[in-house]
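Please see the structure below; I have some questions.
So, chain A:
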Amino acid sequence: MDTRRIVVAAVTTGLLLASCAEEQATSPGSSGDGQQQSCATNDLPLFEPGTLTVATDDPAFPPWFEGPRRDYNGGYEGDLAAEVADRLGLPLEWVTEPFNKSYAPGQKDYDFDINQISITPERDQVVDFSDGYFNNNQGILALEGTPITDATTVEDLKGYQLGTQVGTTSLNFINTVIQPEAGTKTFDTTNDAKSALDAGQIDALVTDLVTTVYLRDFEIKGSVVVGQYPTDEQFGMLFEQGNPLGECVNKALSEIKSDGTLKKLQDKWLQDYLSVPTVTDS
Partner candidate 1 sequence: MSTGESGRDRDPGVLEPGTPARPQAAGRGSRLFGGRAVLISTTSTIVFLVVIAVIVALAPGSSIVGERFFSGFHLRQAIFGTPGTPSVVGAFFLNVRIFMIAEVLILALALVVAVVRSIPGPAFFPLRALAVAYTDLGRGVPLILVLYMIGFGVPGLGLQFFSSRSDVTYGIVALVLVYSAYVTEVYRAGIDSVHDSQVAAARALGLSRYKTMRFVVLPQAIRRVIPPLLNDFIGLQKDTALVSVLGSVEAARAAQIYGASQFNYASYVVAAVLFIAMTIPLARFTDHLIERDRRRRHVGAVT
Partner candidate 2 sequence: MSFKDRAAAVELDDVHKSFGPIMVLNGISLAVMPHEVVCFIGASGSGKSTLLKCVNLIEGIDSGRILVGGEEITARAVDVNRIRRRIGIVFQAFNLFPHMTVLRNITLGPVEALGQSRAEALEVAGGLLERFGLADKTNEYPDRLSGGQQQRVAIVRSLAMKPDIMLLDEVTSALDPELVAEVLNVIHELAAGGMTMLIATHEMSFARDIADRVYFLDDGGIAEQGAPDQIFTAPRHPRTKQFLQRIIAAGRL
């Protein structure tokens, strides 16, 4: 009878699908604990053997990156990644990863991502971070001659329209620390937020301090840094969760710190960007 055949077909299909799902569950890569990872060049667990594949966003702003797209030859993060690759004994290959995709859980198509990504507990649950390599403060950028430039405290900022990129610690900072009355405008990229500031659609843009100063000096004519807000945030290199390469990168990073290379890089690239008045809480 027709009904019986339908039932049989349906159940069979169901079992087949269930068994397929079963197979997909075994995930690649180990869970991280267990054996110590050997950091000899030939033993490194790489996305692509023989190369260190590093990701960042596009466009990549100075002073974090300098040089042709995906072939960076300078910048704080550009140089830092090159140092790490050097210490690991590998050539470096750049790929693009949009900021908002980077810290989302799941498989990564690169070894690590370096893109002014702040280490947060929530993100740490779904991805892995290297040790911090830079202390990030929030920066607030506005157009000169606008009333918001007189603000010196968080309270002062409450009445303005602030904007930032979605998914950033800047957004969290605005919503939890400043708590502006008019809510916050969010944009897909810092670039869009920049356009909005330029167009007068927002009173101020909030992003990491260094980028804020760079925008003032090089990108948005007639803009003013209202101030910086200190935080404990550290930028870290981002790895797929459980990627054992993280240990080796941390080893390299601690060498870079202890032999003074990191300080040299900071002095070279970031010195001009850090002297900005501080916005206080009240």
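Quick note on selection: all candidates are chains of the complex that A comes from, given by their letters.
The rule we apply is simple: a contact is a pair of C-beta atoms (placed from the backbone, for glycine too) under 8 Å apart; a residue touches a chain by one contact, two chains touch by 3 or more; residues count from 1.
Predicted model only: the values in this text are computed from it and were never measured.
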Could you check which of 1 or 2 is in contact with chain A in this complex? 1
Parts of chain A lying in touch with candidate 1, wherever the complex brings them together: 2-3, 6-7, 10-11, 13-15, 17-18, 21-22, 24-25, 100, 103-105, 122-123, 125-126, 163, 166-167, 171-172, 175-176, 179, 183-188, 192-193, 195-196, 198-202
